Structures are given as C-alpha cells and as structure tokens.
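Questions regarding the structure given below will be posed in turn.
One protein chain is absent from this view; the other protein chains keep their places.
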Amino acid sequence: MTAIDTRTDVTSLYAEVQHFYARQMQLMDRRDFEAFAATFTEDGEFSHSPGQLARTRPGIVAELVRFHRRFDDDPVVRRHWFNMIVLDPQEDGSLRATYYAYVINTRPGSEPQPGPVCVVTDVLVRTDGVLSNRSRHVRQDRLLLEP
Amino acid sequence: MTAIDTRTDVTSLYAEVQHFYARQMQLMDRRDFEAFAATFTEDGEFSHSPGQLARTRPGIVAELVRFHRRFDDDPVVRRHWFNMIVLDPQEDGSLRATYYAYVINTRPGSEPQPGPVCVVTDVLVRTDGVLSNRSRHVRQDRLLLEP
Partner (left out) sequence: MTAIDTRTDVTSLYAEVQHFYARQMQLMDRRDFEAFAATFTEDGEFSHSPGQLARTRPGIVAELVRFHRRFDDDPVVRRHWFNMIVLDPQEDGSLRATYYAYVINTRPGSEPQPGPVCVVTDVLVRTDGVLSNRSRHVRQDRLLLEP
C-alpha cells in the first residue's frame, strides 16, 4: 500500500474516486461478484447490514452470492447510484469517503422502484497505483428511525 | 473575495464545486444549520420558495429552523442530491452554477419517497481560498406548471 497523496488537495482525487465507484458498482449490478470483490484489498471488509460483516475477497463473494439468492425467483435489474461524495484524508495515508447511495430496481411490467437510501463510509487505499476499498460500511436511512 | 480563476477552463473547478456541494448538503441533511449557513458569504442570500428570501448567515439559520418545524412530529431523514451541474464564469469573477436537485425522504415503515425536483441557480465566490455561496435560488419544477 502506498499512502494516497492528499497533502495538497483531495479535490485532485475526486474524479478518480467517482470513476472507481462507477466501474465498481457497474460490476456489482452485472452480478460479477468476483470482479467486484477484486476492488477490495485482500483483507477488505464489507458490511451492508447491521450485524453482518464479510472479510477477504472470497468472503465478500460468498456474502454477495448468499444475499442475491433472494432474487432467484424475482427478476429484477438493480442499479446503484452514488453521489454527494465527501473525501477526508486520514493520518495513516488512507482516504475516507462518506456518500449517499440509492438503489433503483426495475421489474417486468412496473415502474422503477426506489430501494433503500443509504449513507456509506469507505476507507480507500492505493495499492500498486490503483484505488481499492479497505472497508465499506453501509447504513440504511430507514434503520436510523427505528425505535 | 478573490476572483475565481476561470480564464482557462471552468472544468478545472468542476470537482471542487461537486465536493463543496457534497459537504454543504451533508451538513444540511444532518440539520447542522450553523455549519450550513457558514458555507454562504456573510451577506449571502438563500431563497428556497417563491416570495421567500433569507439574508445573512443568522438569517439563513433562522429560516432553516422555521422551515424544519414542520418535521417536529414527522420523523424523516431527508437527503439532497445535486447533479447535472453547469458552470458559467461571470464577468465579476464569480461563478454561476445551474443544476438539478432532488430530495429523497425516508420515513419509518415505508419506501423512500421522492420530494420535489428543482433547478437551482447559485452564485459562488472564492473567499480566503475556499468557495462560498453568495446566493442560492431554488425553483421547484412543479411550480413551473402552475396556471
């Protein structure tokens, strides 16, 4: 891992992070879970629900396979939209990204349905010149409102 | 105020503006109105509805407190999404931004609900090296259709 050079201005990294997310989530939405997991570090962590945490690339693939079984009899095209990305350089040379995520689901014969709105917190690192997720934590807005 | 250097290419400012909006609106959505108002100039103007105009940072805070009283008995997480930003340098060294805004509301026990779609026009200036809003005018699409 190389420290991400954030000394001068994280804004210079902004397009790179946007582009990284676009490629990464198009892989997810095509259900190419191996390629998605490869955008994480070897020891990467991914939590999309409270109490759930997948570790390592094979662990992330296994979790995504498990999660998507709910769609086995539910034909749906899912699209992840990320926006309003805030970047904060960390003291260890990593980069924290905090942003909004929105899933839009399309099913046969009906209008697109909004899925949950989430706030996501990533820790990004640079490995061999390219960005990777060291971690991703997803927090659904609807869970913020539970008693 | 320093003139924003737009002589060569406003595209060089694009990521900076996106990042500024992401931080600014995450503050709004956390209802940290003091910090939101601090992203405006001292004499900044903010109009979110026809006939309404808040002036100065304390004036903007007061208006946001007043506006959010409608949510006192309505538990809702609101998220502002900005996108499709067009930047036009102005002759006085400021920068006009014209973009789409979309609010998505999450309430307990229901799917996210779309709020109004808006076109927003900002005038941005650079003060002490950082961007600020000199003004923001929000125009809801539904009001364009009123007779």
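Lettered A and B in written order, each chain numbered from 1.
One rule holds in what follows: a contact is a pair of C-beta atoms (placed from the backbone, for glycine too) under 8 Å apart; a residue touches a chain by one contact, two chains touch by 3 or more.
Owing to the predicted nature of the structure, the values given are computational and were not obtained by experimental measurement.
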From the listed residues A:Val10, A:Met25, A:Ile60 or A:Leu87, report the one that touches the chain absent from this view. A:Met25
Of B:Gln52, B:Asn83 or B:Thr127, the residue in touch with the unshown chain: B:Asn83
Of A:Thr41, A:Asn83 or A:Ser132, which one is in contact with the hidden chain? A:Asn83
On subunit A, what residues meet the omitted chain? 15-16, 18-19, 21-23, 25-26, 75-77, 79-83, 104, 106-108, 111-112, 114
It is residues of subunit B that touch the chain not shown, namely 10-12, 14-15, 83-87, 98-100, 102, 113-117, 141-142, 144-146
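To be clear about the criterion, only the chains that are shown with their structure count from here on.
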Taking only the C-alpha atoms, how many degrees of rotation bring subunit A onto subunit B, rounded to the nearest 5? 120
